[in-house]
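A short worksheet on the structure shown next.
Note that one protein chain is taken out, while the other chains of the complex remain in position.
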Amino acid sequence: MSIWIKHELCSGCGACVKVCPYAAVEIIDTKACINERCTECGVCLTSCKEKAILTDVTEKTVPDFSDRKGVWVFAEQRDGILNRVTFELLGIGQLLAKELNQELSAIVLGSKIDKLIDPLAEFGAENIYIAIHPSLNDYRTIAYTSVISKLVREYKPNILLIGATHTGRDLAPRLSRRLGVGLTADCTELSIDPEHGDLLQTRPAFGGNLMATIINRYSRPQMATVRPGVMQQIKGKSPNGPRKIIKSVSLSEKEIMTRILEVVKEERQKVNLNEAKVIITGGRGVGSLEGMKKLEALADLLGGEVGGTRVAVEEGWVTVERQIGQTGQTVRPDLYFACGISGAIQHRAGILGSKYIIAINKDPMAPIFQVADWGIVGDIHEVVPLLTEKLQQR
Amino acid sequence: MLRSNVEELIKKCAIRFVDSQIRPLARKWDENKQYPLENMKKFAELGLLGLRIPKQYGGSGRGLFDAVIVLEQIAKADASTAVNLHVQLNASPLYIMLYSGEEVKKKFLPALVSGKVLFSMAQTEPEVGSNLTELRTLARSEGSHYVVNGTKSMITMGANADVHLVYLRFDDDSIGCLLLEKDTEGFSVGKSEDFLGMRGLGSAELVFQDCQVPEENVLLKGPGSLRKMLTMFNGTRVGLASISLGIAEAAFEEALRYSKLRTVSGKPLIALQGLQWKLADMAVNVEAMKHLVYSAAQDTKLNGFPDQFTSSAARIVASEGAVKITNMAMDIFGGYGYSKELSIERYLRDARGMIYVGGTTDILRNAIGAYLYKKNV
Partner (left out) sequence: METIVMIKQVPDTTEIRIDPSTGNLIREGIESIINPDDRHAIEAALQIKEKLGGSIIAICMGPSQAIDAISEALGFGVDRGILLTDKCFAGADTWATSFTLGRAVEKINNYDLIICGQQAIDGDTAQVGPQLAEYLHIPQITYVKGIKEITEKKIVAKRLVESGYEIIGCGLPALLTVVRELNKTRFPRFDWLIDACNKRAPIEIWNAADLGVKAYQVGLQGSFTNVISTYTPTFKRRGEILEGDSQRMVEDLLTRLEENHLV
């Protein structure tokens, strides 16, 4: 692709020099000449009265991808245990594969992976691509990128799904750049465009204020990371058992470039309430520090944070940086539990951005119920532990 | 050459700083009648104390308008902090910049920029109020130094400043001013004020008993001094006006937000026409205040200072407007607004205080009246 000037036609009028945003056209010896600053943006084309500026720039076209087949899922494992999101990816993968009438495959990398084959097959993987090497024991960016990119180049899948975990969000972009393909992050919905068979990837943007559907027309595989906890797991054993494809691996420490010096297990540090996905807030109805403990147990189970109303803070049941409401923090979690909170306007104003609000209060007339998605009229000291218990059983 | 707009950029960054470092603590300072010294340290770290100080002394060399933009944003969270900063930006150090010798400039201006020295401006006296021509604090010449005697009252930052700019009468009966350092023998800080609002001012009484002040610390003395001081007031008045403006804006914005959240019979308050009109009046008032304050701040016809009429008009409209707006905001909040849990009552108390800080607005009417009396029609 390029832009050039037919000097026989050029009158040297300089119109193209004026319109070029990059100073990429100069008049040399009464003729316009394009220099190395040209970006081929094409602005000059219409400026030429003599039609002396020519181009072979064509509209971007969609390449033929008919040889690309199969839905692939990256099976994320740590210490020989598959991450839950792997089964969720296989779940949605089954639906997509069925729609496309293509096969569903999993890729699993590690040093010992024998125990992982059966579960992958049980949740729908028809083919399992396997790479075994001591250097693949723990996830490392370049090692995994290198192995997976070779597999993809060799077997040419149509779709490649990766969990939007810390591992997945480290791996997927690196891999996409190496493969030279587009990537959509953190999808919450995936479907197949009935017309062209492209993968429709829907994801939240602007802090969840907007949902965008994205399509990857120009490159294959269509890569997406998928938010954990969103897709359904579906059991679906293939009748013939999984086909195992074992890939030999050669890797050197030098090319991997990073070393894991230590792995430290740690409870998640307390996070900013602004970022918490789940918040359990207690009000006057909590009654005591012990009451607050019941809320904390539920928060721990849901991976959330506890908050308090002004009253709860003043009573010392929660610390001041956890105060929620107009005078405390404004929060917008996915899930907000208001426990024993009447719902004064100052408090309600601070939680309106929450996606779902659940209110638990003894008083059926409490204003908090007006802003709740689901309300339970009851004693939090009974309802909250029951909820925790039943959640644990599931 | 593409560059950011200075005023917009410092406004934006001031808002972020204020939201995170000042607003959350304002209520505590108010409750404890606490002078927030930590703010001054932060202002120094942010290079803010040198905003108007020339570059050769480590400052940024900017004008009154930039100071007004910053003060307005700070005042939206805490008016006392804004007044304390205002004294450093628009008052005492400007006298040093304009009227002191090079040695004194080198001694005090870089020290202010780095936050090592903070100033007060001591004008008001117990007997004569803020009336310059009647000042009773006296400086007597004794060879190479002056001896100062007298009392000043309700001096902002009086309890915390390192250097006091003292307005006084010299023994030649001229009115002028000098710099008095806090460790001067015979100087003491008297009772601190327990005000209704503006409780973070660190406002206190200053007592001078035979305080010796070196000659070079005298900034203005003799004929023409009074006129120079009055010109300086034209600038400080606009700084104070911007603080009232900030209080009014904060009250209006909170009232507006509340009127959309609070519902009666299923409708937000703002759906009620009566309250719509009230909010419209508030919006119009705030807009008028803002234009007057900004245009005064950008007026530099008196050697870089605005004139007396413009600056007085800005101060009267802003300070009295803020009382009106904060009252209306409280009406919109109803009983909640009267509660100490929200900020509206503090805004109202502070707005009321800003009528008196730096001289009452009624005094300004005297000056405007005199000006009109003399003016050719």
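Order of writing sets the labels: A and B. Residues in every chain begin at 1.
Throughout what follows, a contact is a pair of C-beta atoms (placed from the backbone, for glycine too) under 8 Å apart; a residue touches a chain by one contact, two chains touch by 3 or more.
Keep in mind that this is a model prediction, so the values were computed, not measured.
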Among A:Ile215, A:Ile234 or A:Val249, residue touching the chain not depicted: A:Ile215
Filtering B:Ala26, B:Met40, B:Val70 or B:Leu179 for touch with the omitted chain leaves B:Val70
Where chain A meets the left-out chain, the residues are 1, 21-24, 36-42, 57, 60, 78, 138, 141-142, 145, 165-167, 169-170, 172-174, 176-178, 181-186, 200, 204-219, 229-230, 257-266, 269, 272, 274, 302, 330, 332, 334-335, 354-358, 364, 369-378, 382-383, 386-387, 390-391, 394
In the full complex, which bits of chain B touch the chain not displayed? Write them out. 1-6, 8-10, 12-17, 20-21, 45-48, 50-51, 59-60, 62, 66, 70
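Criterion: only the chains that are shown with their structure count from here on.
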How big is the gap, in whole Å, between where the Cα atoms of chain A centre and where those of chain B centre? 51
Given the complex, residues on chain A that touch chain B span 310, 326-327, 345-346, 348-349, 352
Under the stated contact criterion, what part of chain B meets chain A in this complex? 261-262, 336, 341-342
